[in-house]
Every structure is written in structure tokens, then in C-alpha cells.
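Below is one structure, written out as C-alpha cells; comments come after it.
All protein chains of the complex are present and in place, except for one that has been dropped.
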Amino acid sequence: MPRKFKSRAKKIGLPPGSLIHIGERCAVETKITLLDYDESQFQEREIKTIAECQPFKDRNTVTWLHINCIHDIKILEELGDVFALHPLTLEDILNTDQRPKMEDFGEYIYIVLKNFYKPNDQSYEIISEQISIILGSGFIISLQEKETDLFKPIRERIKTVKGRLRKSGADYLVHALMDTIVDHYFVILEKLGEQIELTEESLIRNPSTETLRTIQNLKREMLFLRKTVWPLRETVNSFERSESPLIHKSTGIYLKDIYDHTIQVIDTIETYRDMLSGMLDIYLSSISNRLNEVMKVLTVIATIFMPLTFLAGVYGMNFKYMPELEWHWGYFTVWAIMITIAVLMLFFFKRRKWL
Amino acid sequence: MPRKFKSRAKKIGLPPGSLIHIGERCAVETKITLLDYDESQFQEREIKTIAECQPFKDRNTVTWLHINCIHDIKILEELGDVFALHPLTLEDILNTDQRPKMEDFGEYIYIVLKNFYKPNDQSYEIISEQISIILGSGFIISLQEKETDLFKPIRERIKTVKGRLRKSGADYLVHALMDTIVDHYFVILEKLGEQIELTEESLIRNPSTETLRTIQNLKREMLFLRKTVWPLRETVNSFERSESPLIHKSTGIYLKDIYDHTIQVIDTIETYRDMLSGMLDIYLSSISNRLNEVMKVLTVIATIFMPLTFLAGVYGMNFKYMPELEWHWGYFTVWAIMITIAVLMLFFFKRRKWL
Amino acid sequence: MPRKFKSRAKKIGLPPGSLIHIGERCAVETKITLLDYDESQFQEREIKTIAECQPFKDRNTVTWLHINCIHDIKILEELGDVFALHPLTLEDILNTDQRPKMEDFGEYIYIVLKNFYKPNDQSYEIISEQISIILGSGFIISLQEKETDLFKPIRERIKTVKGRLRKSGADYLVHALMDTIVDHYFVILEKLGEQIELTEESLIRNPSTETLRTIQNLKREMLFLRKTVWPLRETVNSFERSESPLIHKSTGIYLKDIYDHTIQVIDTIETYRDMLSGMLDIYLSSISNRLNEVMKVLTVIATIFMPLTFLAGVYGMNFKYMPELEWHWGYFTVWAIMITIAVLMLFFFKRRKWL
Amino acid sequence: MPRKFKSRAKKIGLPPGSLIHIGERCAVETKITLLDYDESQFQEREIKTIAECQPFKDRNTVTWLHINCIHDIKILEELGDVFALHPLTLEDILNTDQRPKMEDFGEYIYIVLKNFYKPNDQSYEIISEQISIILGSGFIISLQEKETDLFKPIRERIKTVKGRLRKSGADYLVHALMDTIVDHYFVILEKLGEQIELTEESLIRNPSTETLRTIQNLKREMLFLRKTVWPLRETVNSFERSESPLIHKSTGIYLKDIYDHTIQVIDTIETYRDMLSGMLDIYLSSISNRLNEVMKVLTVIATIFMPLTFLAGVYGMNFKYMPELEWHWGYFTVWAIMITIAVLMLFFFKRRKWL
Partner (left out) sequence: MPRKFKSRAKKIGLPPGSLIHIGERCAVETKITLLDYDESQFQEREIKTIAECQPFKDRNTVTWLHINCIHDIKILEELGDVFALHPLTLEDILNTDQRPKMEDFGEYIYIVLKNFYKPNDQSYEIISEQISIILGSGFIISLQEKETDLFKPIRERIKTVKGRLRKSGADYLVHALMDTIVDHYFVILEKLGEQIELTEESLIRNPSTETLRTIQNLKREMLFLRKTVWPLRETVNSFERSESPLIHKSTGIYLKDIYDHTIQVIDTIETYRDMLSGMLDIYLSSISNRLNEVMKVLTVIATIFMPLTFLAGVYGMNFKYMPELEWHWGYFTVWAIMITIAVLMLFFFKRRKWL
């Protein structure tokens, strides 16, 4: 739970636009990758300062600046200067505790997205990172919280294939980035789906407190995903409907495609939530069922042995005049009676389906 | 559950419009059926390549191309070329994991629908297949995921009756296809309704863990249907309200009819869901009731025999001076006392309605 | 439940407008009643064929054709011919499985309503019948599924009183019919309310599995009513707001009145649903309470007699050297100890409020 | 419950506008109070017939006619004649089973409100009465179901203070009446709040079936209030937004104030509902907890005495050759073993926190 609520207390009283990094620092240094391409040519370069991309910025090509690890405030300030970003944009990039959103600043469009990782297949925990995308005229800046090479497939597509990506503008590249992120959601959901399936099997075979805790953990992860995906839908929708000149009309149909995928993600999450609720019901009723089983055993045992013990007790009494005790076959008669009682009881429980 | 979530992981990083079939392959080959008709004439033919329907396409007649089994990517590419379909349409046709939707591409309207099968009456499982319909000017293409002859009744109606279908345009044929699919939903719901009824009876007669699992399975199937039918409603609605020149005004009232049917399907699903929830409540309370029954048996037995056994124990003590033991009628007096106690207890439980 | 879902399977693949009666047949023949009136004159007549009303149709008076029992398809076909009804209207009249709705066909307005009966006061079952109303220019056709004389009070009002009904047009008569139906809902709700009250009393006095089943049955009937009344509200609303020239402005305020009644019906249904849910909670907790009671009895008995039996067992041992056995008052001392233990236990349970 | 659903069955088939009183009759006679005031002068008088207020009606002053007890149909008919009220308005006044609503009849605005009483502090029952307000040009008629002097403070304010009320028109007086009624809601809620608090305390101290019933009763009263307050909000809102010339713009801000109060009432009701739901959860879990306690006592007793009784039974056997029986210290050794077992058991239960 604490992972989902990063401390903002240190920002109280500060003016808006104060650049303070909220979130975990990367283990490695900030890495800046520059891509510059149009239909005919292509250039890739790793740069150290933002100033290096100044010459590419105003050319007629698409310039894609990708920054991994955003904790370095100096680089962000430089970025703000070179690309004339609003202080609030810089603040939002640094504050990795944002909901997905789109903001149109006129000169550029700022988009916040969330990407998810599942560190290992055993645990249920999902880790999120914030992806900020800035779409300007002829350039696009993407900022990723962590150091993974999330957009490698897109870089490869730009490099190798002379397809739509090379022919289209920066807005189509934004679409490609968003598409990659939303596709990642399906991978996460697939993994969670498998864990739900496993939990369901163990619920039927052998429900334990462990199973309950797994169900609750999976429910919580669903909550966590849901909290992100609903605003994502809004974000994609408002990006699609935006009337900004930065977005070409022809990109609209591709954004609609992403919107459809987002709704599919939401659908799946809601289905999983319903399934997990159903599993909770089964778990609770299986506890009651087992209590029933235990009580039946106890009742059967008690019902059989209590009358027998009573009978044995009766003939253990020391009254002077107890005629049965004198009979030669008395002892064996009592045994016969006892066995008859026990068999009748068992028969009775059999008919009640308790055995 | 896995059936409801087909793997999309293999599509990550690929450009949109990449033609990859997501879903199960048909066991048989792709089959293409061509129908060409107007009020005066009629033609049916099975073709091998899409190119064969080129001559029919631009004639003044209605041309209906029906394709069973969509896993053959080459045929789809040819289809895209001949009918000038957008790559995203082709991608959506192949990806059988879509929600029902309608998309207006100007030149044509693309509709995704879902059809349901219930493979056998014993299990609760419902299987879905994707139906894609493309309505162009004077032609209509329907693509069905599986090999069943779903639209046979409509083909028969076209062949034999010179009714509204022969007189009307391609948009009315789309209505006929949609109507067939929605009517299928009623069949599925009727079957599920019967299973709910059976489960309800077994819930009253003899509730078991099996009953609980059946209730949960039926609930899940309802979820599955619901997930499809809500967007279907939207789809029918937006098709009806579409201002595309491909849809004649006179078809509107028939589409309204389908819309009404869809709402009826939704109503029935919601009613079933509520009924299943009520059955869950009854199941849970019947478990508690049975525990009560078991405990009452135990308590009655213990309450009767514990005092008696105690009494027998008392007169089994070996004190030297126990006057009762010497009495001639002592033993029979004790029996009398014991029987009195037992009868009083039974009377007490009778009055408390435990017996 | 099956009553709520009439078979539609036989309609699959048929063209829309196919006249097939879905629902139960009346036991008696179709009965057609014709009423023709204006402010000055009045005429009532039972007719055999629809053709007989041809002369009345185009006169300046209000012509009201009421048909009981709608299973006769020939009469309906004739009706369609004489009054120029759309095939879909005829299909909807015959299909008694409709939701309340209003459809404006320009020449006439078609309204579907539901009326409810409660066959007897003991059972909870509510039976519905479909009422179709067609409002044309100067005429109105009402079609009732069953043979009861539902609209008798209105006929009487037309005959005897020269009130608003005689002075107003056909649209006001439609209002009168709708008003009668909605007023019937209050009667049904009043009866259900009494049953809920009875169930509540029996829940407090003596909750049994029977009570639970009654609660669930009443909940189901509420579901059934609710499913009908919500679309009814929509229907009344769209009838009121309709801009059709068939409805005079002055009728609007009366329709608003019906709308208010419909909302009151919805309110009452929702209140009943909430009450029934509360009763379910009480039932479930009363089961747990009773288990508690049973267990307390068992525990009290066991806690008192187990130590006593143990004590009796101790002095039933056959050790050679057991000094207490030799004491003259040993036996009576043991009795004293036993009674002290029992009294202390009872005192303890009294303080814990278990007795 | 029956209180909430007054019989409407007697109205079936009657034309709308039929004047039939639905509700309980007052014990006393109808009382009509007339107030006539403007900034400079003031007049109060009790009248017997509506006709007496004719002269005041068309003067330039504000005329306020207040009627207590509305069961006298003749007075209502006279009222309808003198003030030209629509028959439906008169019907709605008499039918005390209305939801709060506002209707604009052009010449006048008709408002239905509900006032609540809590007859005594012990019971939870809330009693409602219907207040009808008719705002015309220069006059206002208020009709109260019961005989209490609800609006006395306002009459006093008009008489004694030459404040806003005397200076403003009839619409401001309507605001004052509504404000008084909404303020009454806070009183009712405060009393209910105290009862909820008491119930909560008794839930923690000593939860009993009585507590459960109290919770359910309070929940029901909340439902009852809620059903009234939600439409009240709508009513106040539409009165505020009304474009009727009968309402001056300057009154709007005061109506907004009432609207805010209504939302506060709704908020409080929803909070109380949530609190009562939470209390239900606590109640149910406290039952389970107590069952646990009972079972622990039983288990502790059985676990201690069953082995001991067994041991005593062993040495009560009558075998000829049982060496322990001959030992001199045998008896005391057995006692020592028994006490050791009991102590070990108690220690074990202590560690498991069962004691």
C-alpha cells in the first residue's frame, strides 16, 4: 500500500512549479537519446546535455528526445528552457504520483501515462512507472521514470522499416508510444489472469487462509490498475478529440484504435474483479462447509458412544439387588444391545447423508 | 476463464494494421460464398479467390460475400486490395478479441458482432465467435470466425421468397444478419434459463457444494454475455443513428426493432444475475441451517445422556456407606428416575421445537 | 421464472413483421368492442370483423376499438389492412414479451403497456398481460392479451357522464386508459405490501426456511415489476414530450400526472426492495442467534455434568487404599461437593447471561 | 410500513381531478387563517369561508391564506373556484401521498412539500404531513395536513419585525415557509443522530436482538426520509431556476441557500445510512464472536475432563489382575497424574489465548 502513495508532505507551502522529485530515484544516471528522422533520412545519437538537440529542434524533421530516469532536476530545468515548457509541466514530470491526463498548453501537448511492470511471476505486486510525453511542433519528448528500454521496438521500426512511422509526423509517433504502453497492459493482465486461474484451482482443491490472502492481494492489484486505466481512457479520448493543430486528422482513426484497446483493458479488469468477488464467496462458504463437516463427525461420535457409555455405567452400579447382573448371559446380552444401538445410529446417519 | 482472454502479447511493438490472427484456427479451410441478387435475378456461387467477385462488385445488384474461417491472411490481404479496406479494419477482423462496435470509414461501415454457441446442454460454458460485417455501396462482406452455416436461413429467404429482402438494398441485408445474431441470443438465454431453473430446484431439494459451483459458473457466463451485450446495444444504436448515405431511412425502423430486442436481452441477463445472487443467499443460509440441525441433534443427545451417565456413575461409587445401594427397589427406582429425566428433556426440546 | 421468458426460438431466421403469436392463448374467442362518441352522441356495439368499423373510422367522432384476446392472426391482419398499420406494429402486438415503449409512426402512435394481476392472495405470483394502444387521427385501438374487462369503468364514464372524456379527443382517452393501468399498479403494490408486512411479523415471531423462501419470492416479484415500471416511466415521459399533432397540448398536464404516479410506483418498489433486503439480514442473523442459543444449552449441560461425572468416576475406582471410601459421611460429602459445583456453575452462567 | 403507503385503490377508474381525500382525517375542524400585509400595514384574521378573502385577493398587498386540516372537500372546491385552480391541483392537495414537486400552471405555481414529526423520543417512528403551497400573483395559499401551528414563527416575524419579509413579495414568503420546513429536518436528524449514538453504545456494551431491530428500524426511517428529501432537492432547484414572473430575481440567492441546506440534509442521511450499515456489520461479527466464546468454554471443559474421566474409568474396571490397584499410593498417584494433566491443559489453552 505505501508504494501507491508517495510522500507529498514535503511540498506543502511551496509555490506551484517548484521542481522537487517525488518518487524513487533510478539506480543509474539519466540517459538522453535523440532520434531525428523524416522519410528520407534517419539519425540516432546519445547526448549529454539538452542543448545538443537545439539544432535538430527547428528542422523540418521529426525530433524525438527520450529521457530515461528523471530525477536530475538540472536536466529538467534545461529542458524547460530549451523547449519553453510551463513550470507546471516540469513539476508534473517530476511528481511521479500523477493520474494519466492530457493538457493542451497551446504550443505543446503534455500527456502523462503509466506503464506497469510485474517484477516476478510469484508475487502479485505490480510496479508502475510514469511516462510523460510532450508533443510539440515537429518534436516529441518522452520521459520515462525508470531505466528500462521500453520503446526499443519503436526505435527499431523507425530505423529498419520505411513504413507509416517514417512518413507520418510527430503525432503518429505519440500514437505509437501510447500503443506500446497499452499493449503492455495486456501482458500484465494475462499474467494476472494466470494467477487468478491458479488461485481458483487451489480454492477448489484446498482452500486455506493463504488462498484468502491471495484473493485479497489480487483484488488490490486490480484496484490499483483500475485507478490508472479509467483516467487513461479519458486521456486517450480527449487526445483523440483534441482540436489542436499538432494532431493530424488522419491519426484520429489510430487513436480510436487505442481507445478501443483501453476499453478492452477496463472490461478485463472489471471481469477479473467480479471473478475475484465470486471466489471470495466460494471461500467463505467453504469455511462454513468444513465447519459443518467437523460438527457432523463430533455429533456422530457423541451420538453413538454416549448411550453406550450410559448403559455400561448402569451395569457398573453397585446396587445390591440388580437381577440382570446375576444372569449367565447378561454380559453378552448387553454387548448385543450395544452393538444394535450403534448399528441403528449409523444407519440413521447414513440416511441423513451425514456419513 | 482463459477462453475469454486471447493472447495479444505477440503484437507488442508491431505497427497498427499488422495482420496477425488472434484466436483459434478453424479445423477446415476458408470458404467463400458469393451471392448476387436484385429484385429480378439471383445468383449463388462458391469462389476460391476474392478476385472472382470483382465483376459483381460494381453492378447495380446487391453483392454479398460471406467468408467462413478467417485465419487465412492472404485472402484477407486480397480482400483489402479489392474492396479498398483500411489496414485497421483488416487487423480488427483478424483479432477475434474485439468488443461489438461500429466504425464508419466513409466508403464503408465496419461492424463487429459476437455470436454465441452452447456446445452442449450439460455444461454451462458458452463459446463466442466474432462476426465482422462490412457494408459498402452495393456490396456487403460478412466474415465469420467459425465454419457453421449461421446465415443459411437468410440465404434461403433470398433464394425462395421475393420479399422485402430482395427488394431492399444492402443495408437491409445487414439488418437481417444482425437480427439473426440477436435472435440467437434468445436461444442461449432460454437454455441458460432452464439450467438456472434446474439449479434452483436442486438448491431447494439438496444444496451441495456442487450447487454452489454451478451458481458461480452460471454467474460467470452471465458476466461473459453481459460484457458483450452492453456494447452491442451501443453498436445497434449508433448504426441506427448513423447519417451515412449507405443506410436508407426506411431501414431505421427495423434497426429500432433490433435495438428493442437487445434491450430485452440485457433485461433478461440482469434478471438472471439478480436471481443467481438470490440463490447464493439461499445457499449460504441453507448451510447455516444445516449446521443448526446438526448441533441440535448433538445437544439433544448430550443433554439427555449426560445427566443419566452422571447418575449411573454416582451409584457406581464404592463408598462403604451408601444407603440407597442396600434398598431392595433401589435399582428400579434409579431406572424410574432416569426415564423420568429423559422424558422431561424430550418434552422440553419438543416445546422448543428442536425435535 | 419460466413465465417471465416466453419462447422466441421459433422466430429465428424469419423476416421481421412475421405474424406469430408469442404468449399464452386465451381460453375464449377474440372479442371486439366498438365505441363511437363525441360530445353530443354515443354508440357501443360488439362487432365480428374489423371491416365493420370502416364507416366509423373517418367520421369526426372518436372511435374506440377494443380487442380482447389477440391470438387470432387473421383479425390482426385485417386490422393492419383497415388501419394501415406497419408490419412491425402487428408483430409487436402479437409478441407479448415486450417492454413498455412508445413508437411514433407518423400516421399513428403505438404504445405498449403491461397490466398486472395477482391471481390469489396466498401466493406471491404476479401475472402480467400486454396492452397495446394505437392512437390514430380520430380513432384509438386498444388490444388486451387476456379476456378481463379492464376498461369497463372508462366505458361507463363515457356512457354516463358528459365530462371531460366526451368533450376531449382520442388522446385524452389514451390518457384515461394509461391512468387506469397505472392505478392498477397501486392495487398490486398494496397487496404485496400486506404480504411483506405478514412476512415481517412471521420473521420476528418464528423465522423458518419458509420465511426465507417467501422473502426471496417477494424479491423476485419486485424485480419483475421493476423491470416493467422503469421503461414505463420512459414511455409516459416520451408520450408527454412527443410533438406529434395527435396529442393536444392540453392533455400534457394530465400525462404529467400519470408520470408522477409512475415515479411513486417506482419509489414504492425501491422501498419494498430495501425492506426485503433488511429482512434477509434479520433472517440470517436470527439463524446465527439460534445457533448461539443451541450451543449455550450444550455448553451449560456439558460444563455442569462433566466435572460431576468425573468425580463420580473417581470414587468408582477400585484402588485398595482409598481413605475417603471408608469415611462414614464420605458419600454425603461427595453429594454436597457435587451440588456446590453445580450451583457455582449455574451462578457463573447466570452472570454471563447465558441462562 | 403501512403508514407509508396510503390506500389509493378507491380512486381506480375515476376521472383525474376527482376530489377524494387520501390520508388520515384531522381530529379537529379545518381552520383558515388570513394574513394581509405590505410594508406599511398588517392584518390577521381567522375566516370561515374562502369567499371572505375575495376582497383581499386583488389588492396590492401580499395575501397569505393558511389552511390547517384539508379533509373538507367543500372548502377545497370553494378554494378552486375563488382562485381558479386546476382540478389536478385540488386532487394533489387532497392526495397526501405525493412526492415533493413543483408545478408551474402559469397563473400560479403549485409546490408540494413534506414536513416531519417525531411523536416521541423513545420510538424511532417519524410521521410526515403534506404541505401544499400555491404562489399566485400577490397571494399565497398554504395548506397543511395536520392541525399544528407550524408557521407561527413566520407569522410572528411578519407581525413584529418590519424586516425583509414585510418589504418583499409573496415569493419571499414562500422561501420563508420552505426554509422553516427544511430547518425542521435538521431537528429530526439531530434526534435520530442521538438515537443512533445510543444504539451504537448499546451495540458495544451489550449487543442483543433488540439492538438489531433498532438498527433496522433506524435504517427504515432513513429510507423514508431519503425518499422524500431527494425529490425535495429537485423541487427547490426547479423553483430556483424557474423563469416564472411570480418569482423575483432577488429571491434566487435565498433559494440557493435552501438548496444548500437540502444537500446538507441529504449528506447527513447518507452518512447515517453508512453508519447504520457499519453497525450491522459489527452486530453480525459480534454474534460470531460470542459463538466463538461459547465454544471455547465448551472445548476447554471437555478437553480437561474427558481424559480425566477416562482415567477414572480405567481404574474402575473390574479385572482380576490390575497391579496398580494393589499399590498403597496408587490412588494418590492417580490424583497427581490427573492434576498434572489438568494443569498442562490449562497452560496449553492459556498459550492459545482461549482463556
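For reference, chains read A, B, C and D in written order, and residue numbers begin at 1 within each chain.
By our rule, contacts are C-beta pairs under 8 Å (C-beta built on N, C-alpha and C of every residue); 3 or more make two chains touch, one makes a residue touch a chain.
Because the structure is a prediction, the values reported are computed rather than measured.
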item	value
Residue touching the undisplayed chain, where the options are D:E29, D:E107, D:E197 or D:E210	D:E197
Which residue of A:L198, A:L223 or A:L344 touches the chain not shown here	A:L223
Which residue of B:P15, B:G169, B:G316 or B:G330 touches the chain not shown here	B:G316
Hidden partner interface residues of chain A, rising order	1-2, 4-5, 7-9, 11-17, 86, 88, 97-99, 101, 103, 105, 209, 212-213, 216, 219-220, 223-224, 227, 280, 283-284, 287-288, 290-291, 294-295, 297-298, 301-302, 305-306, 308-309, 312-313, 315-318, 322, 324-331, 334
Residues in chain D touching the chain absent from view	152-154, 156-157, 161, 163-165, 175-176, 179-180, 183-184, 186-187, 189-190, 193, 196-197, 200, 204, 253-254, 256-257, 260, 263-264, 267-268, 270-271, 274-275, 278, 281-282, 284-286, 288-289, 291-292, 295-296, 298-299, 302-303, 306-307, 309-310, 313-314, 316-322, 354
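Rule of thumb we're sticking to: only the chains that are shown with their structure count from here on.
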item	value
Rotational angle, Cα trace of chain A fitted to chain D, multiple of 5°	145
Interface numbering overlap (same over half, different under half) for chain A and chain B	different
Chain centre separation (chain A, chain C; CA means) in Å	43
Chain C and chain D: spacing of chain centres that average the CA atoms, whole Å	27
Residue numbers of chain C (touch at least two other chains)	284, 288, 291, 295, 298, 302, 306, 309, 313, 316-318, 322
Pairwise touch network: line, ring, star, complete, or other	line
All chain pairs that touch each other	A-B, B-C, C-D
